[in-house]
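All protein chains but one are shown at their positions in the complex.
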Amino acid sequence: MDTTKMKKLPPKPINNRTRTIHWLIGIVTVCLIIWSAVGIDFGGIKSSAAQITGAIISGIFHPDWSYVWNGSGEDLISQLWETICIAFLGTFISAIISLPFAFWAANTKHKKWYLSRSGKIVLAIIRSFPEIVLALMFIKAVGPGSAAGVFALGFHSVGMLAMLFSEAIESLDTDANEAIASVGGSKWNTVTFATLPNLMPALISNTLYRFDVSVRSASILGLVGAGGIGYPLIIALQYREWNRVGIILLGIIVMVIVIDWISGVIRKRLV
Amino acid sequence: MVNQPMIQLKNVTKVYPNGTRGLNNINLEINKGEFVVVVGLSGAGKSTLLRSINRLQDISDGDILIDGQSITHAKGKALRNIRRDIGMIFQNFNLVKRSSVLRNVLTGKVGYYSAWKSTFNLFSAEDKQKAYEALQQVDLADKVYVRADQLSGGQQQRVSIARVLTQNPKIILADEPTASLDPKTAKSVMQYLKMLNQEYGMTVVANLHSVELAREFGDRVLGVKSGEIIYDGKMSETPAAVFEKIYNGQLEEAENE
Partner (left out) sequence: MNNNQHQLKQLPKKELKWSTLIWLIVLIAGLFISINVTNAHISVLLAPDNFGQFMDVLIQMCKPDWSYAHVIWPYLIETIKMAILGTVIGSIIAFIYSFLIARNIVKNKAVTGVLRFIMNIIRTIPDLLLGALFVAVVGIGPVAGVLALSVFTFGVVVKLFYEAIETIDYGPIEALTASGASKLQIIHFAVLPQVMTYFVSYVLYAFEINVRASTILGYIGAGGIGLYLQQTLQLFQYNRTGTILIVIIVVVVIIDYISSASREALTK
C-alpha cells in the first residue's frame, strides 16, 4: 500500500472557551482541596488511637452477649425494638404531613410557578434543619424519651419525603385527571379518583425508602436523649465498655440490614 | 519453513455451564490469506467458534493454535501478545461512544504500549499518524476528532475497521459485521474487509447471516450446525443449493442422496 499519498494528521481543533472552563474548574477544585487540608491539624490525634481501635474491633468480636436480653427493658433487643418503633411512627406521621406539602411543591400544569417554587424552598429549609436540633426542641416540649424522637423524625422527614412525593406527582401523566375533569369532576374528585390511585405505588415505595433512612436516624437520636439505641451506645463509649459497644454496633448493623432487606422485598413486589 | 496453518483447531469442544454443547469436537485449519465465511442458523455455534479463536470464551476441551502458538494455554502477557495479532470486528461495533474517533482507532494499538504509557495518553506521533491514515483508508478522515456517538452505524463500523487496520493483525475475526447495517452499507463494509484481505494479506474469518454477501466475498465456506462443521469447501465449487440446505438444516440428507 502506498502511504506517501496520505495526508498528515491535522492538529486537534481547540475550543478555547470550553478549555478555559475545564482548566478553571480543575484549578478551583484543587485549590479548594488544598485549602481544606491545610487548616486541619492531623497531628492532634490521640496517641491511644490505635489501641482504642483495636479495643473496639476486639469488642465487636467479643461482644457482651449478656446485654442482648435480660428482661429489664434496658437491654439490646428492647432498645432496638424501641428504635424501630420510633422510625415506624415517625415515618407514618411524616408520610401524612408530606401529602399536602407534596401537592403544594409539585410543579404541575395549570399552576402558578411561584406556588410550587415557594413549596420547594420551604421543603429545602425543612431538610436543612438538623434533626438533632429538632429532637432537642421536642425534648424541651415533651421531655426526654422516644416521644421526642418520634416527633423530630416525623417533622424532619417531611423535607425529604414531600420532595420525593412531589417528584412522583410531577412524573404522573395527567390523562386520567383530564378524563375525570371532562366528565365534570371537581378538583377533589380528580385527586381521589385519578391522582391518588395512580400515585399509590410511588408513595408506598418512597415511604418505605424513607423508613430505611429513618431507622438509621432513629439509632442516632438517642445520642441527644431522644430515645432508642443511641443512648446506651454513647454511655458505653463514655465508660469505655468496648464489649458493650461491640454488641450494640452488631445489633444496629443487623437491624439495619434486616429492615433494608424487608423493605427491599416489599418495594420489588410493588413494581 | 513448514507451511503451517494460521489458525488450527484440534478437537475443540465447548460445553456451557448449563450443559449445552456450543462446539462439538471441531477440527479445522485455516491458512494465511484466506477469506473464510462461516454460515449457519443463529444459535448454530458460529459466534462461539469465532470467540473461541481469540479466547473471548474459554473452550472446555481441545487446543487452538494461532500461527503455531497455543492460545488455549497462554496466560497473561503471552495471551495478550497473541491477541495483538488477532483483530476483531463486532456486530455492535463496540466503540467507546464517549471518546473521539481518533482515540477509538488508537485503542487498536494499546497492546503495544505499557500500561503507564497508555494511561498518560503517550501515543507516539507515528501511531497517531498511522491511525489517521487508517481513517483515510475507510474515508472517514474528516471525522477524526468527532465523538464516536455522533456517527451513523455504517460510519461506526468503518471506525472499527480502521481500529483493526491500526492494530495491523495477521487475522481478522468478524462476528456478524453487517447485521446491524442496511444492505448498501453492509456491502461497503464487506468491501473494506476484502481490501484488508487482499492488500494486507490478512486472514479473514467472518460470520455472515446473508447468503448473498457470503457468496460475493468469501473464498471458502464453512457451514455450521449444532456446534459442528457440516460443510467445508471452496466458494467457487459450492453450488447455491448447499446454502439453502445449510439454512434449512437438511444438508445431511442432501449428501446422503
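As written, the chain order gives the labels A and B, with residue 1 at the start of each chain.
Keep in mind that, in the parts below, contacts are C-beta pairs under 8 Å (C-beta built on N, C-alpha and C of every residue); 3 or more make two chains touch, one makes a residue touch a chain.
Since the structure is predicted, the reported quantities are computational estimates derived from the model, not experimental observations.
S.K.: Looking beyond the chains shown, say which of A:Y67, A:F101 or A:F138 touches the absent one.
M.R.: A:F138
S.K.: Which of these, A:C85, A:L115, A:A176 or A:V191, touches the one chain of the complex that we don't see?
M.R.: A:C85
S.K.: Among the options B:R21, B:R84 or B:K128, which residue touches the chain absent from this view?
M.R.: B:R84
S.K.: Who touches the missing chain here, A:I14, A:A37, A:V183 or A:V265?
M.R.: Hidden-chain contact among the options goes to A:A37.
S.K.: Out of B:L56, B:V146, B:A179 or B:M235, point to the residue that touches the absent chain in the complete complex.
M.R.: B:L56
S.K.: Of the residues in chain A, which ones touch the absent chain?
M.R.: With respect to the unshown chain, the touching residues of chain A are 32-33, 35-37, 39-42, 44-46, 49, 52-53, 56, 81-82, 84-86, 88-89, 92, 124-125, 127-130, 132-133, 136-138, 140-142, 145-147, 149-151, 216-217, 219-220, 223-224, 227, 230, 233-234, 237, 240, 249, 252-253, 256-257, 260.
S.K.: Take the complete complex as the reference. Which residues in chain B touch the chain that isn't displayed?
M.R.: Residues in contact with the chain left out: 54, 56, 80-88, 90, 92-99, 103, 107-108, 110-111, 113, 115, 118-119, 160, 163, 167, 173.
Assume only the chains that are shown with their structure count from here on.
S.K.: In whole angstrom, what separates the CA-based centres of chain A and chain B?
M.R.: Taking the average C-alpha coordinate of chain A and of chain B, the gap between them is 50 Å.
S.K.: Please give the residue numbers of chain A that touch chain B in the complex, ascending.
M.R.: Where chain A meets chain B, its residues are 1, 3, 6-10, 12-13.
S.K.: Can you name the residues of chain B that touch chain A in the complex?
M.R.: 128-129, 131-133, 136, 141, 144-145, 199-200
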